[in-house]
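Yeah, one chain of the complex is gone here, protein chain that is, but the others are all in their spots.
Letters A and B mark the chains as written, and numbering starts fresh at 1 in each.
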Amino acid sequence: MNASNFINPFSIREDEGSFAGDFYTRNFERQARKDSIILNLGPQHPSTHGVLRVLVELDGEYVLRAEPVLGYLHRMHDKMGEVKTPYQYLPNMGRVDYLHPIAWNWAFVGAVERLASIEPPKRAEYLRIISCELNRISSHLLWWGAFVLDLGGVTPILYAFEEREMINDILQIITGSRLTMSYFRFGGVCADCDSRFIKLTKDFIPYLRERLKIYKALVTDNIILRRRLEGVGPMDTDICLRYGATGPVLRASGLSSDTRRNIPYSLYDNFEFAIPAGPSNDCFGRYLIRLFEIETSLQIIEQAIESLPDGPILIDKAPKANYKLPAGESYFAVEGARGQIGVHLVSDGGKNPYRVKLRSPGFSNLSLFAEAAKGTLLADAIAILGSLDLVIPEVDR
Amino acid sequence: MTEIEKLIQRFKQAGAYVISNHNFKKEGLTVSAVIDASQLKTLAKDLYRQGYSLLDLSTLEVKEGFLLTYHFDKFEKPGRIALRVLLEGPGPIAPSLYEIFQGAEWHERESHDFFGVKFAGNPNLIPLLLPDDFQAPPPLRKNPESLTSLAALKLFGSYEILSSRWETIINSKVENIS
Partner (left out) sequence: MDLSIVSFVQIIVSVLLVIALMVANAVVMVYIERKMAGFIQRRPGPYEVGPYGTIQAVCDSMKLLAKQVFVPGNVDWLLYFLAPVTAFLPVLLLYLPIPFGPYLTAMNVDDGILLILAFAGLGVVSNLLAGWASNNKYGVLGAARAVSQSVAYEIPMIMALLSVVFLTGSLNLTEIVDSQGSWPWQWNIFAQPFAFFIYLVSLIGETNRAPFDLPEAESELTAGFHTEYSGMGFALFFLSEYANMLLVSFVCATFFLGGWKGPFLDGFWWTFIKAYAIMVFMVWIRWTFPRVRFDQLLNINWKWLLPLSILNLWLTAAILKILSKIY
């Protein structure tokens, strides 16, 4: 250990013998310029929210190229779907995206119901909508806090967690869990709501609206935040379509697309809600779209809880653990907090599905990052990464 | 002529083997077509021009080979459509859609990871979700004895077959599944 061991970080690639990056770094390096720095953001990095790793080539503070490296949280959900019966596989869905587990519940349950031609009872559909929208709000709130944290504002995430805790308390009443919920069943939901749930939800809606006003004054109108976001990372509709990006990213680009409206599932057709198409396609547009979606979800919950019908919550003879799916395929897409969640289910009539393919919105949204981050400052690249709202377990599955 | 009919017309022009109309409520698809791998890029380009986006690439291993299902959506009615390509024989290789839909790169890499399907034209076909030193055979490959034939999967809704080869594939006798 002396000064002669010191490696000049700028000339690291000239010194081939002493440097050994892993496979991805070496692969990335092949196209690198001679005078640039290759920087590994992650897998342990404060702003990659988990174990995403992004390789970036830097010219000073400017990002020349970026390449996300995935798989650090890969759990092979696709394979698990093939070795378990659908009923056994259902709890997996809460683990795919821990921030919006109910949407994943819905995507898988919906695919099975489609294949088995099951129609859930009306009350169950309402409960599904209410729980899914509540869950969407909690997901957006956490994103909001984490995104401002990426920009260096530490306080909002703690404010966001306060409301998130309240939503968790509400959802806990019906789902029984706070994070990896597994609330849906084939042909309905597993538990009915009680008067306490309804009261808490009704109280929560005006409360959150008041809080959103505070957040607007405190964070959205902050001049530093605006200067950090406005005009940063523009993504037009074309790039979104080429990469298959969905959800708020696509809506911010100006295309009013929402699975709840375009490919209506469940009873979403019965509700009045606006699908905003962004005022701008930059990070600030995506920021506003998500905050607006909280309001949209509140509207839906408000209508649903007002008109909650009576009746059963699960069909008779609902499929159980030994249920055999009929042969065929089905694709069910729902609008998750991050975009279109799809489950492609193929069955050969056996006990286990023949193939389960999960389409996660984060996966497609992240693939867009490499192109969007080109030529931006490092801090802007972090902002773009944050504005995509990534949940790594969902990207890696 | 509705948009769907136009699409079907276009698929037929491109020499589709099977064109199926699906019941959207039941299968979540409106139209799907089995096409030749050589036609994939042309049709994808057409779809891209019409505003479709590639949402998903789902690979299926069957007795006949690998069935790639490309899911496209336009985010307005009519809903999802699918292009299917069957890759037969050992060493499956398909054309990459990278030039048209850059998002396809990752979907193809995933398929390469899980099934060992190769994509000609993908610029970066390295492991995506699996570690780079993963040695075992692709994890989603099935044992030969547990493979099912395409006919048993009933993938094609109400179909119209335009090729004699596919006549035999789809109408082959379905064996009993244990």
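In the analysis below, a residue touches a chain if its C-beta (ideal position, glycine included) is under 8 Å from a C-beta of that chain, and two chains touch if they have at least 3 such contacts.
Computed from a prediction, not measured in an experiment: that's the story for all the values here.
Undergrad: So which shown chains sit in contact with the chain we cannot see?
TA: A
Undergrad: One chain isn't shown here. Among A:L368, A:I382 or A:V395, which residue touches it?
TA: Here the residue in touch with the unshown chain is A:I382.
Undergrad: Of A:E162, A:D194 or A:D236, which one is in contact with the hidden chain?
TA: Of these options, the touching residue for the absent chain is A:E162.
Undergrad: May I ask which residue of A:V51, A:L151 or A:I263 touches the chain that does not appear here?
TA: A:L151
Undergrad: Just to verify: which one of A:E61, A:D221 or A:D238 makes contact with the chain not shown?
TA: Missing-chain contact among the listed residues: A:E61.
Undergrad: Touching the absent chain: which residues on subunit A qualify?
TA: 1-3, 5-7, 9-10, 37, 39, 45-47, 58, 60-61, 148-155, 158-159, 162, 222, 224-225, 227-228, 377-380, 382
The rule is simple: only the chains that are shown with their structure count from here on.
Undergrad: Could you give the separation in Å between the centres of subunit A and subunit B, each centre being the mean of its C-alpha atoms?
TA: For subunit A versus subunit B, the centre distance works out to 26 Å.
Undergrad: Help me check something: in the complex, which residues belonging to subunit A touch subunit B?
TA: Listed in rising order, the residues of subunit A that touch subunit B are 22-24, 27, 70-71, 74, 76, 78-79, 82, 111, 114-115, 117, 240-246, 250, 255, 257, 262-263, 327-333, 340, 342, 344, 346-350, 354-355, 357, 359, 363-364, 367-368, 371, 396-397.
Undergrad: Spell out the part of subunit B that touches subunit A in their complex, as residue ranges.
TA: 25-29, 48, 51-56, 58-60, 69, 71, 73, 75-77, 79-80, 100-103, 105-106, 114, 124, 126-133, 139-140, 148, 152-155, 177-178
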